[in-house]
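Encoded as structure tokens, here's the structure I'll be asking about.
As you look at this complex, bear in mind that one protein chain is not there, while each of the others sits in place.
By letter and in written order, the chains are A and B; residue numbering begins at 1 in each of them.
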Amino acid sequence: MATVAATATRRRPRRRRGPGLRARLSSVAWATLAWFAGIVFFFPVLWMVITSFKPEAAAYTSNPKFDFSPTLSEYKQVFSAGMGPFLANSAIATVLSVLLVLALATPAAYALSLRPVGKWRDALFFFISTKMLPVVAAIVPIYLAVREVDMLDSIPTLIILYTAMNLPIAVWMMRSFFLEVPGEILEAARMDGADLRHELTEVVLPVVAPGLAATALICAIFAWNEFFFAVNLTSIRAATMPVFLVGFVSSEGLFWAKLAAAATIASVPVLIAGWVAQRQLVRGLSMGAIK
Amino acid sequence: MSATAAPAQRVATRRPRGAEEAKARRERWARRGPLLPALIFLIIVTQIPFVLTVFYSLFSWDLAKPGSPHWVGLSNYGAVFTDPVFFAAVLHTVEITFISVGIATLLGLGLAVLLDRAFVGRAIVRTLLISPFLILPTAAGLIWKTTLLDPTYGIVNWIIRIFGGTPVAFVTAQPMASVIATVVWQWTPFEMLILLAGLQSMPRDVLEAARVDGASALASFRELTLPHLRSYLELGILLGAIYVVNTFDAIYMVTQGGPGTETTNLPYYIYQRAFLGFEVGQSAALGVVTVVGTLIVASVALRVMFSIFIEDNTAKA
Partner (left out) sequence: MAEVTYEDVTCCYPGSDTPSVAGLSLDVPDGEFMVLVGPSGSGKTTALRLLAGLEELTDGRIEIDGRDVSGVDARDRDIAMVFQNYALYPNKTVAENIGFALKMQGVDRAEREQRVREAASMLGLEELLNRKPRQLSGGQRQRVAMGRAIVRRPKAFLMDEPLSNLDAKLRVQTRVQIAELQRRLGTTTVYVTHDQGEAMTLGSRVAVLKDGTLQQCAPPRELYDDPVNAFVAGFIGLPQMNLIRLGLEDGHVRLGEERLEVPREIASDAADRGAKEIIVGIRPEHVTVADSAGGEGIAGEVLLVESLGADSYVHASLAGSDTSFVARTEGYDSREPGTNVRLRIDPSRIYGFDADTEERLGAGERSRSGSGAPSEHR
């Protein structure tokens, strides 16, 4: 039954074994394909940034120029074209609408997940359905109503509209993050004597905090990038970056380097935010809404 | 007071009826309470304008003409349904949505598969790949129209010239393709991220079991991964469609709906009638028709196709 090991007599030459040649080739091929895809997709962005650093003459050429002396002159011109207030407007509208959205969406999502209302399915459907209506359809009465209350060209208008625009998505996302909270820790908190308020602040909120961040990021992206309402409901005082960009186009239409500079500045905040908070972005978009 | 959808089991006590009912009512309002601010806000901001839109659609009202708005009943709707541009706009909307979301989802799936496996610089590639989604849509439209698709100075045509082809004036000759390209470019990262989350949520030991059972990588993908991704695909397509149906920025920047009305979609058409034509009544009617149509399509699609609305997924105690 017990056999004697004969390893001592069967010594083969030792080989350090690593991943085989075929495995290594396939990883290289994979990485190459992935990098290729990444560069192709990123190229327009890259080109935009490169163009913004070109002197105007070098930007508007029939064969794209890759060697040029980078200059900030186009950026200077964009700034001196009065970009400041637009940037400020965008920032204010974005930040405030995101805060408002979170304040409204979080309790609503709670009511649709952890302590559900009877008709949660209908409520959820209603939220999503508002998103599906083309906003354009209501732009006329909105415009007229806003004009009536003398709120045209004002930031609060934008804040309200952006909040309404983002609310459905925010509710949907926060709901799915709430659903991820394990039931046991809520029960444990109850056993430990926590009332509803403490349950929320001490237990639930810390767990869903990354989800909050993710939702905030997504809503910020959509608010900052929003164009339609901005272009139709604002003109001088409350105009945001997208409006500035479009205005720039019509006045400086053929000056590509300047356009690129304006486009870059307009896009940079969200770009950086998205890069830095990548994980939140991924979480947000996948939402764990699927079980 | 439990975290279930069903009311908590109550041990029979000899409490007076009224107190029990009052308690139940308080409980119900405690549950509804948090929902109300968001609900009311949304109703006010979205439904009231909609009601007004319906109201205005019954009038003939042209902001440019000084004649006061006067009642015309349903004749605006008659104009809508005999307007060839309207039908063209519907067609274009459907075309753009279907094709863009379709391509973006397929591309997104491919990219997600690529990113699912570790390789050198994976984090960087992912950063590069999400960038199109972060750029201002207006800036994106601008970049595509000018630096990429321009017949003389655009990069795409430069590449075509290198390969010996004749440059194409994309924006005028292939407007739909230009718009779709812009939209696909922006929305592929969105689909990719959703599908990537789906891929990464797949339990690894099931894939190992398939390997031991002799399944090739392709068979494994077809038989196991794709079915698992189904709900993620649904989410991606649903959300993507919602946003792409409303595409406005890309059309505004790249083609302005043209040439002529070749790339006009519903949102852009309504915008034209309202803000360029100043026809309140007509554009309102257009708006109502759009909304009703969208609602019908959406209800059907949601209830029939998407499991998220069929399965119950509230929290369990």
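As a working rule, a residue touches a chain if its C-beta (ideal position, glycine included) is under 8 Å from a C-beta of that chain, and two chains touch if they have at least 3 such contacts.
Quick caveat, the model's predicted, so the values are computed rather than measured.
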Residue, one of B:A88, B:V113, B:I160 or B:L224, that touches the chain absent here: B:L224
Listed residues B:Q47, B:Q200, B:S216 or B:S299, member touching the removed chain: B:S216
Residues of subunit B (touch criterion as defined above) contacting the omitted chain: 203, 205-206, 208-216, 219, 223-224, 227-228
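As a working rule, only the chains that are shown with their structure count from here on.
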Subunit A-subunit B separation of Cα centroids, rounded to whole Å: 15
Subunit A to subunit B touching residues, read off their complex: 27, 30-31, 33-35, 37-39, 41-42, 44-45, 47-48, 51, 60-64, 104-105, 107-108, 110-118, 120-121, 123-145, 160-161, 163-164, 167-169, 171, 178-179, 181, 183, 186-187, 190, 221, 224-225, 227-228, 232, 241-242, 245-246, 249, 256, 259-260, 263-264, 266-267, 270-271, 273-275, 278, 281-283, 285-287, 289-291
Residue numbers on subunit B that touch subunit A, as the complex places them: 1, 3, 5, 28, 30-35, 37-39, 41-42, 45-46, 48-50, 52-53, 55-56, 110-111, 114-115, 117, 119-140, 142-144, 146-148, 152-153, 155, 158, 185, 188-190, 193-194, 196-198, 201, 231-232, 235, 239, 242, 245-246, 248-249, 252-253, 266-268, 270-271, 274-275, 280, 283-284, 286-288, 290-291, 294-295, 298, 302, 308-309, 311, 313-317
